[in-house]
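With one protein chain removed, the remaining protein chains of the complex are shown where they sit.
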Amino acid sequence: MFPVVVENIYLLVIITLISVLQNVFFAQKVERECKGKNGQTSAFERVSCANRNCMDAYPTFLAVMWCAGLCLSQAPAAFAGIIYLMVRQKYFIGYLGQTSQSTPGYLFGKRIISFLFLMCVVGIFNFLLTRYYGSDYKEYVETITSAASALLLLP
Amino acid sequence: MFPVVVENIYLLVIITLISVLQNVFFAQKVERECKGKNGQTSAFERVSCANRNCMDAYPTFLAVMWCAGLCLSQAPAAFAGIIYLMVRQKYFIGYLGQTSQSTPGYLFGKRIISFLFLMCVVGIFNFLLTRYYGSDYKEYVETITSAASALLLLP
Partner (left out) sequence: MFPVVVENIYLLVIITLISVLQNVFFAQKVERECKGKNGQTSAFERVSCANRNCMDAYPTFLAVMWCAGLCLSQAPAAFAGIIYLMVRQKYFIGYLGQTSQSTPGYLFGKRIISFLFLMCVVGIFNFLLTRYYGSDYKEYVETITSAASALLLLP
């Protein structure tokens, strides 16, 4: 039905599917821990808390990624999405670690969210410039963004 | 503004509206139980927990349903969405049952999520095939999907 539309969003859809798989993986962890809890409630609480923190941030991530992908270009947005999913996986695993003293904080992936946020702002700004002044920097901006998304790999 | 776009998504929008109504219904249950809690905290805890589990799974469901509807076709996706909402209603009611021993697990609607997920994968795969080989199986696939969605009714 929408060959043109699917053309422009299929990478975003793939990232969304991967994130859904990850959600199901998290939920199954919670399910299994919930079934087998006997005496050691701390493990269940930690899994549940990690899952809740991830789920709290999930709509925000989806909204920013899709906006960035639609407003500017999908390849850098999808790349940042993959990095975010890897960070989330690491966060979840780190949360389950035995040393309960060193649990990571509530927030994670701040840098990636900021990057996607910036992409949205640039995309909107670019659109308004194009509309009112007629000059289109979009391709130029896309090149810069693609290059910048590689910088996310730096720790 | 978008007659063509609305043409292709209106069923999805209707399902989203129904799910929003259901969310509000759940939230009002929590609200009422929260106001009237006096001594019996277990009822409040159960309503709150059921609502939280439903809300945790909600973004995942929305994302998968919209992706499936956009990538393949909207009628089977909307049908699966209705089934999901019915399953969720049953889950919520079941959670409030008096016998707290037999609360259902954390996950629900796994089959429907898997079905929608599969629809997305088929849609993306079909799009890539069309793009690189030029052969379009889309109408064929849509027929199979519509037939398969009827199988979801089986218990």
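A and B label the chains in the order they appear, each numbered from 1.
Everything below uses one rule, namely that a contact is a pair of C-beta atoms (placed from the backbone, for glycine too) under 8 Å apart; a residue touches a chain by one contact, two chains touch by 3 or more.
Just so it is clear, the structure is predicted and the values come from calculations on it, not from any experiment.
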Which of A:71, A:87 or A:141 contacts the chain that the document leaves out: A:71
Given B:27, B:49, B:93 or B:128, the one touching the chain that is not displayed: B:27
Missing-chain contacts mapped onto chain B: 1-3, 5-7, 9-10, 13-14, 16-17, 19-21, 23-24, 27-28, 30-31, 34-35, 51-52, 55, 58-59, 62
Hidden partner interface residues of chain A, rising order: 8, 56-57, 59-60, 63-64, 67, 70-71, 73, 105-107, 110, 113, 117, 120-121, 123-124, 127-128, 130-131
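By definition in this document, only the chains that are shown with their structure count from here on.
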Centre-to-centre distance between chain B and chain A (centres being mean Cα positions), rounded to whole Å: 21
